[in-house]
Structure formats: C-alpha cells, structure tokens
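Below, a portion of the complex is reproduced, with chain positions unchanged.
We call the chains A, B, C and D, going by the order they appear; numbering starts again at 1 in every chain.
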Amino acid sequence: MTWTVYLSGEIHTDWREQITQGAQSHKLPVVFTSAVTDHAASDGAGDVLGAESSGFWRDHQSSKVNGMRTRTLIAQCDIAVVRFGDKYKQWNAAFDAGYCAALGKPYITLHDEGIIHPLKEVDASASAWAQTPEQVVAVLKYVIDAK
Amino acid sequence: MTWTVYLSGEIHTDWREQITQGAQSHKLPVVFTSAVTDHAASDGAGDVLGAESSGFWRDHQSSKVNGMRTRTLIAQCDIAVVRFGDKYKQWNAAFDAGYCAALGKPYITLHDEGIIHPLKEVDASASAWAQTPEQVVAVLKYVIDAK
Amino acid sequence: MTWTVYLSGEIHTDWREQITQGAQSHKLPVVFTSAVTDHAASDGAGDVLGAESSGFWRDHQSSKVNGMRTRTLIAQCDIAVVRFGDKYKQWNAAFDAGYCAALGKPYITLHDEGIIHPLKEVDASASAWAQTPEQVVAVLKYVIDAK
Amino acid sequence: MTWTVYLSGEIHTDWREQITQGAQSHKLPVVFTSAVTDHAASDGAGDVLGAESSGFWRDHQSSKVNGMRTRTLIAQCDIAVVRFGDKYKQWNAAFDAGYCAALGKPYITLHDEGIIHPLKEVDASASAWAQTPEQVVAVLKYVIDAK
C-alpha cells in the first residue's frame, strides 16, 4: 500500500524538503502532495481568468482556483501534516486543520513549543504534535512501516 | 422556523453583543450560540479532571473539553459568523471556519479590510464577508426574514 | 407530522400563492418555504456588504448571500416543487433540481407540455411532473394526508 | 496522480475538443469524461428497451439510461467543467452544476459575459468562471501541474 501525505502550511522554510528526503532515505512508500507553494503564483492563480482591480476579488478568485487543488488533495490524503511557523498569520493552515478534523482525516501538527497555547484547539484535534521534521518522519515511518 | 447562528472567534470586543442586540431589535427568530467566552474558564476547562503540570497537556485537556461544546454547537447551527481581530493569532477561528467548510455549513466572516490577504482562503469558502456587526445583522435579517 | 415543501423557480406568476392557498383549503399540515422572491431585493442581497462596480462580483456577492437562505431551506425540506416558465432561462431552478437530486430530496416539476424535451434530465430525476398548481396540490394532499 | 475532469453542457461547438487538445499539448495527466454527446443517440438512448408513443415517457426512459452514465462519471470526477452557450435552454447543464454543488465537487463554468446575470447562482457555487476554453486549460494546468 502506498500512503498519501498532504503537507499544509508555512512556505518560507524547507520543512517539506526535509520530510520528503527523510521519507525517501527510509524508502517509505509515500506520495507527498501539497498546495502550490510558489507564493506569487498562488496569489495570482486566478489572474488568467481576468484581472481584478479590487484586492478582495482578486484574492477571492485566486483562492477559489487554489481550492480546487487543495480540497481535492486533502480529500485524497491518508494523513496531513500542518506546519505553523512563528511569524505570519497562517490562517490557511489552521483552516486546513479544521477541514481535516471535520472529515475525520488524521493530521500531525509541526510547530515550536512557543506557540502551543494559541494552537491548543488545533492540537487537540491532531493525532500528534511534532517539533521537528525528523519527528514527523519518525512518526510516518512507524505508522506506515509498522516497525 | 427558528434559525441557529454560531458566533466564533475573537473574545476581546463586544461584537457578539452588538449582533445579538441587533437581531433582537429586528425581532429575528434567531438563537445565538458560542464557545465559552470567559478566557480563564476556557483555559482551565479541563482542570477539574486533574491538574496537569505540562502546559501542552493542560491545554490539550481543556481544549478537548471545550471541543465537546463547540463541535456540538457548530454541527447544530444553520449559519456561523467567524470574527477575526487584527491582533492575536485566532487560529481557533480559522479552524472553525475550515470545520464549517468541510461540513458544508455556510459562514460569514467578520474582519477589517487590513487583513483581507491573509484571510483569503478563509474568505473564499465563506458565504459573505462583513466589516461591521451591523452588516452581519443586515445579512441575517435578509436571509432569515426574506425582506 | 408537519411537512416542509420548498418552492423553487419562476417568480413572475402567482403559482406559489395558488399552491399555498390550495394547501390551506385542504388544511394540509404543510409549511412552505422559498428563496426571496422580490427580484430587486434578491439581485441586491449583498449590496449592504459594499457596492461592487463589476456586474460579475455584484451578482456573485448577492448570490452567495441568497445561497445561505436557499441551501438551508432546501436541506430542511421534505419535498421541493420546481417551477419552469416558458420564457426566461431559469438556470437557478434547474440548479436547485440538481441539488435536490444529489441530496436524494424528492421534487415535483411544474411546467407546460411545450418544454418537456429540454427538461428531460430534470424530469427524469423528479418524483412527479405536474402541469398545473392544482395538480401539485392534489399530489401533496395524497402524499401528506394519505387519502 | 491522474485527474479526471467531467465536461458537461452544450454540444454544438467544439469546446470539448479544444480543452482536450489543450490539455494534451501541455501533457497534463487528465482523463476527460462526458455524457454521450451525439444528440440523436442521446435522445434515443432508451429506445432499445421498447418504443414509447408518448414524448414524455420516451424522454423519461432515455434520460434515465443517460443518467446511469452521467451520474457515475460525475461522482468519479475530480473537477467538472460546465459549458453554457447563449442559445438553447441547457437546463441539464445547470442541473449538473447543482448536482456537483451538492456533492461538494468543484466545477468551472464556461460562458460568455452576456449571460452572467441569469447564471449568477450557478457561478456563485463554482470554483472559477472562464470565458474561453484556453482559460479552462490554463486553470487545469495550474491546478494539476502546480506550476
């Protein structure tokens, strides 16, 4: 069986690469999926449909296009990993976590100890809280490899 | 028909009261529900089950107790209103929005223009974006009263 | 038991009133629900949230506000009646019918013989096709009163 | 991952071919599915089961046969594209859109600017509105290729 793991959240550090490489080094049968992580491309995802002068509607149009990708991939994943950095709002990451929770899709949060308190509702519905990508890989290895 | 509207998010201003009073002044047949909004009570919701020395597990225990209330009330509401202030993380509000989205539960976001961009995914799944409690009341009046 | 019947579609003739009065004259235990049927109000349902210069986004904003009402009421009804006149596009009526079909919600179509062919997919998923409001009332009386 | 895209609606122009060829030219991993688009074959889909003298029941019988195909393919698709021309009623296209909306299946509408207003409810539940097949291909490329 191949497992599908969706990687949600922060796009400014290389945590996705660390997890992907860690999984490869253990030869885990995992396919990783993700939103489009190119910030500018994501913000302009809907521009091809027509330029919008209003900031709200440009964002709206792009987010709906992005949603076609993210909702499909979340619905198909077996496990999600949701990453929160300590800067930025990252409301989309918390939104994805809530979305997973309502679908009964298990997810792992990945964040530092410093933001435990504001993330308490997000963590309470999570299957695990990891502080490093290495821990995520170790958990995936255990869950998938059963050893 | 009585409508049930769940009020999620920020607890430092009186937006809940403004919406509740606005609805009453229009005699709308609405019941408003909400998480426990007393900050200290909410943080210590699980303390009666045993004091936890670890911050993570205390938060965990309390959030799970709170979740019994919030998930039940979200599942029962017809419409949710999700409020974001400009300070604070409010990841629980974004989490609730994602939870509503996955359930197909319509929600209205309530936030200032200044945070449109970080909230774009949350707004893209919303049925309406309002900037003031008055606008929320006006939308509820239209939706519920049909006039 | 009180039955709830959602009346969808054409707003230029008095078919809603005819059905409502017919049901009353038979003292059927029915509550009728409906979208907002005031054309101008419906088109401007979202204007309170901010005037939009673009026709597309004004329509978008209003339709999403209307959707909070229509989706909630469709989800709560026991039976829907979907009316098609012979002018107008009435794509929203066909949309409601498809929505009902996917939810497994039974619906009755109400339209003239002249538009049987273009409505064949809509009728194929319907529980009944009526040509007059009187027929709809007769069917409701039978289904609800069991005599 | 291979994506499945269902193409619904108008059958008098070559928009399906344009989208299919556009996807091929970008080597997108997409399988396109569709209702039977041969008008006469579709109208007579049920004739093998017995000739019906009544127009209504002939249409009924054929539409139910067609429904076995369309419902199965819509349920299996990841994304739908729903095309509206400016002639014809195309209630079946709006029906498909409503069906997708109730299933939470994302769809893209494809139509000219001239019919924005009558399609506002259909567009309000869509993930994107495109005016040309090229735009549809561009959106699919972005969503599927993530670049």
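Heads up, the rule we're going with is that a residue touches a chain if its C-beta (ideal position, glycine included) is under 8 Å from a C-beta of that chain, and two chains touch if they have at least 3 such contacts.
Remember, predicted model here, so these are calculated numbers, not experimental data.
Colleague: Copy number for the full complex, please, knowing 4 are shown in place.
Modeller: The complete complex, not just the displayed part, contains 8 copies.
Assume only the chains that are shown with their structure count from here on.
Colleague: By label order, what chains touch subunit B and subunit C together?
Modeller: Neighbours common to subunit B and subunit C are A.
Colleague: When subunit A meets its copy subunit B, do both sides use mostly the same residue numbers (more than half shared) or mostly different ones?
Modeller: same
Colleague: Whole-Å distance, subunit C centre to subunit D centre, using C-alpha means?
Modeller: Computed value for the inter-centroid distance: 23 Å.
Colleague: Distance-wise, how many Å sit between the C-alpha centres of subunit B and subunit D, to the nearest whole number?
Modeller: 37
Colleague: Which subunit C residues touch at least two other chains?
Modeller: 64, 67
Colleague: Would you identify the shape of the chain contact graph, picking one of line, ring, star, complete or other?
Modeller: Graph shape here is other: it fits none of the named patterns.
Colleague: Output every touching chain pair, sorted by label.
Modeller: Inter-chain contacts occur between A-B, A-C, A-D, B-C, C-D.
Colleague: Within their complex, state which residues of subunit C touch subunit A.
Modeller: Touch residues, subunit C against subunit A: 52, 54, 57.
Colleague: Spell out the residues on subunit A that touch subunit B in their complex, using ranges where they run on.
Modeller: 55-56, 59-60, 62-64, 66-67, 84, 88-103, 113, 115-125, 129
Colleague: Can you list the residues on subunit A that touch subunit D in the complex?
Modeller: 31, 33-34, 36, 38, 41, 45-46, 48-50, 61, 64-65, 67-69, 71-72, 76
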